[in-house]
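Every protein chain of the complex appears in place save one, which is left out.
What follows is chain A.
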Amino acid sequence: MAGADGDDSLYPIAVLIDELRNEDVQLRLNSIKKLSTIALALGVERTRTELLPFLTDTIYDEDEVLLALAEQLGNFTMLVGGPEYVHCLLPPLESLATVEETVVRDKAVESLRKISQEHSPVDLEVHFEPLVKRLASGDWFTSRTSACGLFSVCYPRVSSTVKAEIRQHFRTLCSDDTPMVRRAAASKLGEFAKVLELEYVKTDIIPLFTALASDEQDSVRLLAVEACVSIATLLPQEDLETLVMPTLRQAAEDKSWRVRYMVADKFSELQKAVGPEITKNDLVPAFQNLLKDCEAEVRAAAANKVKEFCENLPEDNREQIIMSHILPCVKELVSDTNQHVKSALASVIMGLSTILGKDNTIEHLLPLFLTQLKDECPEVRLNIISNLDCVNEVIGIRQLSQSLLPAIVELAEDAKWRVRLAIIEYMPLLAGQLGVEFFDEKLNTLCMAWLIDHVYAIREAATSNLTKLVEKFGAEWAQNTIVPKVLGMANDPNYLHRMTTLFCINALSEACGQEITTKQMLPVVLKMSNDQVANVRFNVAKSLQKIGPVLDSNALQTEVKPVLEKLASDSDMDVKYFAQEAISVNGNVLSLILSHVLLSHLHFHVHVFTFDV
């Protein structure tokens, strides 16, 4: 067997390198993806002295190959001989971190961040940190953007002089000439702030944050908003007002909607970071403005946060703030001109009922729910219905049921099958909340109608919906309401509907139990084995396989087996195939009891085998 230093006779490096150089990109890519195999063949020594220099020198290749290489190198530490040699991986990764293609560069940075942890503190200063500095002062913007992601991983583990240098480099990149670099720096600002000592957060990060937040490019400013969350979390409460709030206020009223959108999108995080006092004084009015923003994008983002924002308000005067400041805005949003805004609101508005309690919900929220239930946009209605459980807890669903029914019926017949699909998925939940009586009276027909929908996905969903309903309401209910209708479809002239019967039986047999399956379902299935459509016949075979475990062994032997044997000699190839499969599987079921007996015997054999060794 070969030693850890590789086997020259079998795998001369030239052959391996030939593979990495192959003219066909796909083959090169395959070779690179198996780079660890090559390295293993070479052993750690030659990987360090021959393979890595080759990779560093021939870095010009298709981006796809480079991406694979960048990823591989992140997991190479053991292959070059462990942490003490990990710095050998830096030269190729450094080149990769300067490549134009973003995905390659990002992957290289990710790998560099990963292996930075495997460097000893000394190696970090001797090898890693100089690399970061070189990247940070590179000519082309790509290396400088890559550098931005590396500061925070080495900062905590280097000496204070090196720390000062790193901070200086970061400062320089924050005011870089190229917006791409400033964006990269801004996006890492929060992360970098987290590893800095508090005094430097105040003296270094805050000025950078303020500058980036008033950058000429909105794409930079909006990234500063993201950093704002981390920075605010780091600072003591008394500094927030002077150091962070001026910038945040400015961002909430930025002339670019993208920045305002970002504020709205990060609102809950910001709220948590600045604490209850500032929330009360500053964020409430800011949030009101965002809910009334002139751009629908911003309003939608803010509407999405309504519930979370209200939840996190300080409890002492939460109700008062919501009732007098937030609710008026919410009322306006219910009749917004933009459907995305309305549907964003509809997805969270029900959550307010738990916060406001029964009386307020009935008086103030219920009218809004009802309006949204009648909205022209199906998504809005759907979002309301899908969150009914929140209201159910507070006021009970009965309050809504009168308006609910028309809305459900309309969605159930919506022209878009995805809408129908979505409402089916909420049926079990609704059934649970509305109770069996209401269901039988109003919704049962809908559930049965979906079984003959012209879209397969709907029929499929309708089938599994029935299963869930039976699990909720029990086998007896199934026997009285669902099973007769399902079995009735077995005589439908449309073969797709006949197949639906089989699919339903597959899904329901377990929930209905042995009695119903054997006495009511099985005869229908067996009768369908004579269907003239082959698709129905082979689905009979599949169904028999499926319901086999539910049946008793007597029924299996005397009724199922003969039918399957008949199908196994069918003229259609597929029918034969599935029948044979069912026979072998059901055979296994039959022999299950037998196998239990055998098991201990087998066990004994295994033991003997093991001791032989």
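The rule we apply is simple: contacts are C-beta pairs under 8 Å (C-beta built on N, C-alpha and C of every residue); 3 or more make two chains touch, one makes a residue touch a chain; residues count from 1.
Going forward, contacts and distances are computed from a predicted model.
Trainee: Can you tell which of "Auxin-induced protein", "Serine/threonine protein phosphatase 2A regulatory subunit", "Eukaryotic translation initiation factor 3 subunit K" or "DNA polymerase delta subunit 2" UniProt lists for the chain that's not drawn?
Mentor: "Serine/threonine protein phosphatase 2A regulatory subunit"
Trainee: Considering the complete complex, identify which of A:L20, A:A41 or A:L333 is in touch with the unshown chain.
Mentor: Reading the full complex, the residue touching the unseen chain is A:A41.
Trainee: If the hidden chain were put back, which of A:T102, A:T242 or A:N317 would touch it?
Mentor: Selected residue, touching the omitted chain: A:T102.
Trainee: Decide which residue listed in A:W417, A:Y495 or A:Y577 touches the omitted chain of the complex.
Mentor: Considering all chains, including the one not shown, the answer is A:W417.
Trainee: Among A:F170, A:F209, A:W257 or A:F578, exactly one should touch the missing chain; which is it?
Mentor: A:W257
Trainee: Pick out the residues on chain A that sit against the missing chain.
Mentor: 1-5, 7, 10-11, 15, 19, 23, 27, 34, 36-38, 40-41, 44-45, 62, 78, 81-82, 100-102, 140-141, 178-180, 183, 216, 218-219, 255-258, 294-297, 376, 378, 410, 414-418, 420, 454-455, 610, 612-613
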